[in-house]
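Some notes on the structure that comes next.
Right, chain A next:
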Amino acid sequence: MSGFFDIPSDLQHSWLGLIGLHLREALLPVLAGLVLALPIAQLCVRFRWLYPPVLWVTTVLYAIPSLAFFVVLIDYTGQTELTVMIPLAVYSLVILVPAIVDGVRSVPQETLAAATAMGFGPLRRYVQVQLPIAVPAIIAGLRVAVVSSISLVSVGTLIGNQGALGNLLADSMFYHRPELAVNSVVTTAVLAIVIDALLVGLRHLLTPWMEDTAK
Partner candidate 1 sequence: MNVLNFINAFFSDSAHWKGYDGIPTRLWEHILYSLVALGIAAGIGLPVGLLTGHTGRGGNALSLIATAARALPSFGLLVLMFVVLGLGLLPVMIPLVVLAVPPILVTTYEAVRSVDPSPVDAARGMGMHESRILLQVELPVALPLILSGLRSAAIQIVSTATIAAYVSLGGLGRYIVDGLYQRDYEKVVGGATLVAVLALATLGLFWAVGRLAVSPGVRRSN
Partner candidate 2 sequence: MVSSGDFCQTRRVCGVLIRIDSVTKRYPDGTVAVDRLSLDIPDRSITVLVGPSGCGKTTTLRMINRMVEPSEGTILLDGRDIMRQPVNTLRRSMGYVIQNAGLFQHRTIIDNIATVPRLLGWGKEKARERARELMGRVGLDASLAKRYPYQLSGGQQQRVGVARALAADPPVLLMDEPFSAVDPVVRKGLQDELLRIQEELGKTIVFVTHDIDEAVKLGTMVAVMRTGGRLAQFAPPAELLSEPADEFVEDFLGADRGIRRLSFFPSAGLELVTAPVVATDSTAEQIAARDTPDAPYLLVTSPDGKPLGWSEPRNLTAGEIDPAQLLSYGRPFVAGTDSLRAALDCAVLSPTGWAVAVDADGRVAGVVSQQTIAEAIRGAHKESTSEAKALR
């Protein structure tokens, strides 16, 4: 019986290497999702009629199972990291758009009116007033997106071993080494919890004006 951290050589990575790979595959899509979500959300805030159809599309996209999403992409991007990352970016996008829209919309009308009355232009008002007040909602969205992204990367194992820590699962079955599966599950869960905690910390840094709600 080999040890907990003895990673089979076919994975071509150390344990730490797998963690790095996993984080890259999970976090880059979230970042891409955020970059796309900000302008889309702003459009939805600006043009109210746009939001219901966008919400519909996001709900439908989010319902599509990840495996189905991955395999349809194989035809275009092959069995590569990109095939895993594109769906994750889409999931992040559909989690973040409603979170940002609700966050920006939750800024009280009086606050906006006060900002306008003080002579803020629309762009300045968005960047200096609406966005900061929406930070808690955006971070809440990011937390959900990051945690689900970290969990879903493992499924990439099924398409040409692109699952980073998930690849340990395939090896666990192949070599009949349950400890590899335990390693994968525990490491992934700990990664998710650590990143989640970092985001909570980030929110405290960005919103010093907020009371601590311990949530």
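In this section, a residue touches a chain if its C-beta (ideal position, glycine included) is under 8 Å from a C-beta of that chain, and two chains touch if they have at least 3 such contacts; residues count from 1.
Selection rule, in plain terms: all candidates are chains of the complex that A comes from, given by their letters.
This structure is a prediction, so every number in the text was calculated from the model and none was measured.
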{"item": "Selected partner (touches chain A in the complex), from 1 or 2", "value": "1"}
{"item": "Touch list for chain A against partner candidate 1, complex", "value": "59-60, 62-69, 71-72, 74-75, 144, 147-148, 150-152, 154-155, 157-159, 163, 165-166, 169-170, 172-173, 176, 178, 181-182, 184-185, 188-190, 192-193, 196, 215"}
